[in-house]
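Remarks on the structure that follows.
For this depiction, one protein chain was excluded, whereas all remaining protein chains were kept in their positions.
Right, chain A next:
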Amino acid sequence: MEAKTDKEILRGGQFLVKETNCEDIFTPEDFNEEQKMMRDSVQEFVDREIIPHKERFEKKDYALTEEIMQKAGELGFLGVAVPEEYDGLGMGFVSTMLVCDYISGATGSIATAFGAHTGIGTMPITLYGTEEQKKKYVPKLATGEWFGAYCLTEPGAGSDANSGKTKAILSEDGKHYSISGQKMWISNAGFANVFIVFARIEDDKNITGFIVENDKENGISFGEEEKKLGIHSSSTRQVFFSETKVPVENMLAGRGEGFKIAMNALNVGRIKLAAACLDAQRRVTANAVQYANERVQFKTPIAQFGAIKQKLAEMATSAYVGESASYRAAKNIEDRINIRLESGNSHSEAELKGVEEYAIECSILKVACSEDIQNCSDEGIQVFGGMGFSADTPMEAAWRDARISRIYEGTNEINRMLSVGMLVKKAMKGHVDLLGPAQSVANELTSIPSFDKPDYSELFAEEKEMIKKLKKVFLMVAGSAVQKFGPQLEEHQQLLLAASDILIEVYMAESAILRTEKNAKRFGEDSQKEQIAMSQLYLYNAVETINAKAKEGIISFAEGDELRMMLMGLKRFTKYDNFPNVVKLRTQIADKLIAENKYCF
């Protein structure tokens, strides 16, 4: 596949101010034969190796997690993103997302172990390591001979990651650092061979990363396995370092570069986490549909009841939309990486900058997909009724396992604020022109609205117009807020949260519409009836959310005429000419699911 030129692909965050053609986005229907085979292979692995042991995963069987991870290594799943020269497969970003997506659907324990190892456990070395470091560690990690873990969080340093107290002191002979400190919530700690450890040298402003081999003779000890709400077979322990000697050549990147490594690793981690929430939604939805078709009450399979149809339709819709947005962003990242490679960047540089460009989208996806799997499994429990509350059915574990996704890789609150904060920064730097469009929205507010009746006969004509208007809502709210508060905006967290919800809903809704439009054009509208319904349903819900959040935001900082004018603008920008009948849409989506007796989109 040819890489797109720089001009054609959107910059990160630019979706807000630039229209995207449906032909320009990548959708899961664009997977090539090889990617489809990879997907099938991972699915088969999950069905054969993980699902039959579901019960053991709920009983804190850490050895099973290690065993499954080793098998995943044998099949090459751990090395998908690793360059070929380090015994990986050197596949593109979309393929690595795909493996992460499908391996994570059955249990959060494997999703976490996989993510912690391939993402934050391996990637910092692949991306920031010296040639010697890469040669020494990456092949072992890519094949599953060794496992990695990432030691950033400390008792006093969670969201404020740069405030860690772990110290690294250079020895007198200058040959090694001595690391001492306490790290907590370390995934894979129980079986990791290598730790990426962040510690502070002297009174440096920023922390520094180190590669530390696990060796109990070298002052490394562990806390007990943590007792957790979910992901019961993911090994999570505290790791204590007591004067652990680490050769100076094991420093990762330069002194004080640790915070940057930590943050960049998290960008990739975030979009991969979004992917890791997708197959879980498909499986939960499929289980719910199958149960609803079998469970008879009032002499009727409960799937036939509107109250259940509503849930099934919303569950499937969130999975479809999440998938649409995740693969759209994944391909943008892949294209951006390829452009950088072609222009002479090293693999690490291209990958880092490529992902960093879309850090906003990574945050958006992390928040949206982690909340979707939570809602999806919550409604899944509800469809199962009393049985859903029982640990004997799959919903209970799915719900508990989903909960952590809203916390790790940066809490959803941090990610919400980051997404808006990064966008504002990009605008200030001139990378994305938000100020111009924000100004024209401000002008539009004081002008007389057009009373022309637009032609909405084409598929999604009104929906696409609505997306344009919703983007204006964001520009109106965020633009005025920036004007009002300037750099102090970051102190207005509730306002940032509201603005981020607008941003998130716009990206998700637009992605679903573009995917469906592209598929309707090439496969025919008839083949996409339910997908059209899902895109319309999602947009309707998005408009409602955006209306509420924008109102909340506007009222928080505007007064008098300005307040009235902005509220009127909001009304104008969230107005449907023809309301979609969401009851009908949900019924249509649910009926398809019920007939197919599975997640079928």
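By our rule, contacts are C-beta pairs under 8 Å (C-beta built on N, C-alpha and C of every residue); 3 or more make two chains touch, one makes a residue touch a chain; residues count from 1.
Heads up, the rule we're going with is that contacts and distances are computed from a predicted model.
Undergrad: Look at the options "Electron transfer flavoprotein subunit beta", "ABC-type polar-amino-acid transporter", "NADP oxidoreductase" or "DNA polymerase IV" and return the one that UniProt uses as the protein name of the missing chain.
TA: "Electron transfer flavoprotein subunit beta"
Undergrad: Out of A:E34, A:E132 or A:E243, which residue would touch the omitted chain in the full complex?
TA: For the chain that is not drawn, the touching residue is A:E34.
Undergrad: Among A:R48, A:K135, A:K468 or A:K575, which residue is in touch with the absent chain?
TA: For the chain that is not drawn, the touching residue is A:R48.
Undergrad: For a quick check of understanding: of A:L89, A:A313 or A:L585, which residue touches the chain that isn't displayed?
TA: Looking across A:L89, A:A313 or A:L585, the contact with the absent chain belongs to A:L89.
Undergrad: Mind pulling the chain A residues that touch the left-out chain?
TA: Interface with the chain not displayed, on the chain A side: 33-34, 36-38, 40-41, 44-45, 48, 74-77, 79-80, 89, 91, 99.
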